[in-house]
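For this view, one protein chain was removed and the others were kept in their places.
Let's turn to subunit A:
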Amino acid sequence: MKPAPFDYSAAGDLSDARRLLAGGAAKPVSGSQSLGPMLNLRLARPGRLVDVSALPELRAVAETAGAVTLGAAITHAEIEDGEVPDPTGGWLREAAGNIAYRAVRNRGTLGGSLAHADPAADWLIVMTGLGATAIVEGPQGRRRVAIEDFAVGPFVTALGAEELLVAVEVPRPGAGASWGYWKFARQVGEFAKASAAVLLDRQKGRLRCAVGALGRPPLLLGDPEGLIEGQVSPAAALRAALPERPAEALVLHVTALTRALAQARGGEEGR
């Protein structure tokens, strides 16, 4: 099938994009790797697309002592290839390399993926595990949104109709921090059926356990300490957090969390 007709403009910079998006009728497009299929299937029928993939502000990278800020239009492949700094010393690169296929990673972007908010997507769960912050700009100016407040439902985010995701600020883990990320997909390059991310950063006091591909935004579990220390089992934690779901619907997620925890603990011992 072919997309329904639409207008297209490539924005030159952020203020140009903001002007083109004013009114809320136009939709941003970045790598078109999620929007493209939806257009072809006519699942999406925007009247106008505003291409934000070359905006200097969205292609920027900034490093500070505490964090690395990656522009929303940085591609998965650029992260995979280490063309941009990875504050985690390789966790981002590894996650990027397992998204879709190289030809998709060459166009698909970090910001497009987060804004698309597919519950099974990689960046959403990875950034939730890392405690990242979304930097958003719209008619009311710039604001910061904690990543766990960014996705509010499947394919729904906290972005207003005229707002753009400009960048993602990823905090640098402290010395000795370790990480576990486990994604179950039936085939290389597919979206996850279940996923989990665990951050064990004692120096900065950040312990985070997140579970993804639940058909809803990532679940940030309330007692990471108990899970990491082994006082609470992954199955019990998931049952308590999602009491409405039958246990058999969570088997893969329990496995994902168990493995991500083991990876993170192993990483800590390995240091």
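In this section, contacts are C-beta pairs under 8 Å (C-beta built on N, C-alpha and C of every residue); 3 or more make two chains touch, one makes a residue touch a chain; residues count from 1.
Following the convention adopted for this analysis, contacts and distances are computed from a predicted model.
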Options "Putrescine transport system ATP-binding protein", "Septum site-determining protein MinD", "Carbon-monoxide dehydrogenase small subunit" or "Hydrogenase maturation factor": UniProt name of the undisplayed chain: "Carbon-monoxide dehydrogenase small subunit"
Residue in contact with the excluded chain [from A:Pro37, A:Pro139, A:Pro154 or A:Gly266]: A:Pro37
Touch criterion as defined above, residue of A:Leu110, A:Ala167 or A:Leu200 at the omitted chain: A:Ala167
Where the missing chain touches subunit A, by residue: 1-8, 10, 29, 32-33, 36-37, 39-41, 47-49, 51, 53-54, 56-57, 59-67, 69, 71, 74-75, 77-78, 81-86, 90, 93, 100-104, 106-107, 135, 144, 166-167, 169, 187-189
